[in-house]
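Shown here: the complex without one of its protein chains, the others still in place.
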Amino acid sequence: MFELTLQALYSGLLTGAYYALVALGLALVFGTMKIINLAHGELVLLAAYVAYTAESQWGLNPLASIPLALVLVGFVAVAVYLLVGRIKKDRELNSLILTFGIGIILTNFVLLVWSADIHSTTTTWFQEAVVVGDILYSSRSEVLFFLISIALVFATWWWLTRTWYGRAIRAVSSNRDAAMLMGVNPRQTEVLSFVVAGVLATVAGIAIYTGQVIQPSLGLALTIKAFIITVLAGMGSIPGVLLGAVLIGVIEALTVTYLSSSLQEFTGMVLFLVVLLLRPQGLFGFGARRG
Amino acid sequence: MRTNAVFPGLIVFVLYLAVPVAVGHIDYVMSLIIAALTIGGIAVAWALLGNLGGMVSFGHAAFFGVGSYVSALLTLDAGWPVFAAMLAGGAGAVIASVVTMPALRLRGPYFALAILAFAHIFRILATELESITHGAGGLLSIPVLPTVAGFDLGTKIGGYYVILTIVLLAMAGYAWLRQSTMGLALLAMHDTEDATRIVGVPSTRLKALMLVVSAFITGVVGAFNAHQINFLDPDYAFSGSWTVLPIVAAIFGGYRTISGPLVGALVIYLVDQLVFKEFLPHGHEIILGALLVAMIVLSPTGLVPLVMRMVTRGRHAQA
Partner (left out) sequence: MKNKLRTLALAGAIALAGLVGAHAEETILLGSHLPLTGKLARVGTGMHEGIAVAVDMFNRQNEGKYKVELVTIDDETNPAKAVAAVEKLAGEGVVALTGGYGSNIIGPASEAANKAGLVYITSGGVAPELSKRGHKGFFRINNTEGYSKAMMGLLKDMGVKKVSILYNNKEATTDLAKTVEKDLSDQGIEVVLHAFDGATSDFKPLVNKVKLQDKSDAIGMVGYENDYVGILKAGTVLKPDVKAMVGVWSLATSKMNEEFHDLVQTVYGTSMLPYPAEFTSPEAKEFADTYQKLFGKEPDYLGQFGYVQTKLLLEAIVRAQQAGTLATGGLAEELRGTDANTLIGRVKFDENGDNPFFSHRMGQHQGDKVVLVWPEDAATGKMIFPATPWSQ
């Protein structure tokens, strides 16, 4: 029993890191621009499929295909930003619908180009087991991307709070005009925000490709999960994203172990609702959530 | 204002008489129209909640599914007459909306997501509570709409009339609410909630009422669909498309207008299935996405206002 619990906690921790990678890009854009990019999951998916093509056609290791995926995803991310920038009024709602439409286009694009077949990495290195103390099992890809995830979360947080660009982004989001007066170019910082989100999405996509199975329908599911974690974590809290994601991962693993594995998604949703209703600013956030 | 009464009247006439006469014998086209109207019904309910309640919901499938299941189970397992069961379906959706009411305190996107979470939860419950809902296998051979006054509503034309009436009634209710004092209060609230609270408008209670109305309409539409398709399972009843398509339709048609959602639903569904699907059997959903993007960028208020603008511009030019 004890072993089971430990493994569940461990698995949940690692899964949470994956989720955090996926959620980070969405959280960044949402937190800084108040824009909900419903096409975010599709960006992650695109990166994963680029990795698949690179591996199956040219035998490239998934990690090596990150720069390749970055180009495509970055391009699409900028395109999304440009389209969102054309919205004049009701930005919150309209960007929601707009990015949703873009998501449909991307999912169908993936379906048309790559078909509905499932894929996952064939490089066995990623699937080899890493055993800690004889009772904690994980695959190499999980451990690797767990570390990468923590590093990226830290890097993003540091970038937002310590660098000029990061602070510029936050300035623009809290008061656009004042920021302009201070010499910040809002469009530049917003594009940057999207591009950074794209980078995060790319890494997440490679992570998913090495650790799980990809298929076109994954895009929307990823977006929803990412959004739930973002909201759970709370507005404006980047470290909160990692903690929130790990929380969801652990709850899911514990549910499988102690309740029924059929209820995995259920408890995550219930947890999300409970937090949302009891602590609307999220677990770690600052902004107001009540309307 | 007076001309506005003739125009809708004409449209209603066309819908009730001309359409069945023209295409009533082509089962396939009628199926599409009925499906489009079903989406339209949810779209009207969604727009009502959005405009009067000020809340954007991303999980109307929750109410749709609950309405479907309640009605189907009552007719299949408890032998209820279909129309009574459909109303009970609406009531079931209302109860479901009461469960979601704590989420009304949340702002915009958070409320939207909360409802989405509820939709997922209901779907999982429908799968797990096998003894009541028949589990993942769902329900087959749900009773069809009955014969009323010698007219068999179980036919395509019959089904068409029923859903058309439901949608038009919903639109009428929406219009009435909008110009009532309650509606005025709600619209004012939309702009400055704090100010209206100070004046004494019970904002949460009004919002709750809108949620109830929206849920009821959606539940009845869901119940209708169950008796029309005669089949139900958790994935289908709570499918994301029951949430997504109505939103697309409402936005496309113009969600601030009464007729926008319905027009949007008809255009999107019919054009997609009858036109796009012929040209691009595999990728036609992509065109839908592109249309949506174009609409938001070019005319965010939707199709109906766009057309209205073009029509009024023409009229002014003539004067």
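We just call them A and B in the order they show up, numbering each chain from 1.
Simple rule for what comes next: contacts are C-beta pairs under 8 Å (C-beta built on N, C-alpha and C of every residue); 3 or more make two chains touch, one makes a residue touch a chain.
No experiment lies behind these values; they were computed from the predicted model shown.
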Candidates A:L60, A:I148 or A:L263 - the one touching the absent chain: A:L263
Option from A:W58, A:F75 or A:Y137 whose C-beta touches the chain left out: A:Y137
Given A:T15, A:T32, A:T189 or A:T223, the one touching the chain that is not displayed: A:T15
Where the unshown chain meets subunit B, residue by residue: 26-28, 31-32, 35, 124, 127, 135-138, 140-141, 229-231, 233, 235-236, 241, 273, 277, 281-282, 285
For subunit A, the residues touching the chain missing from this view: 3-4, 7-8, 11-12, 15, 111, 115-120, 122, 124, 127-129, 137-139, 212-213, 215, 217, 221, 252-254, 256-257, 260-266
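To be clear about the criterion, only the chains that are shown with their structure count from here on.
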Centre-of-Cα separation between subunit B and subunit A, whole angstrom: 32
Subunit B to subunit A touching residues, read off their complex: 54, 56, 102-103, 105-114, 116-118, 120-121, 124, 127-128, 193, 240, 244, 247-248, 251, 282-283, 285-286, 288-293, 296-297, 300
Residue ranges of subunit A touching subunit B (in the complex, touch as defined): 36, 83, 86-90, 92-94, 96-98, 100-105, 108-109, 111-112, 220, 224, 227-228, 231, 262-263, 265-266, 269-270, 272-273, 276-277, 280, 288-291
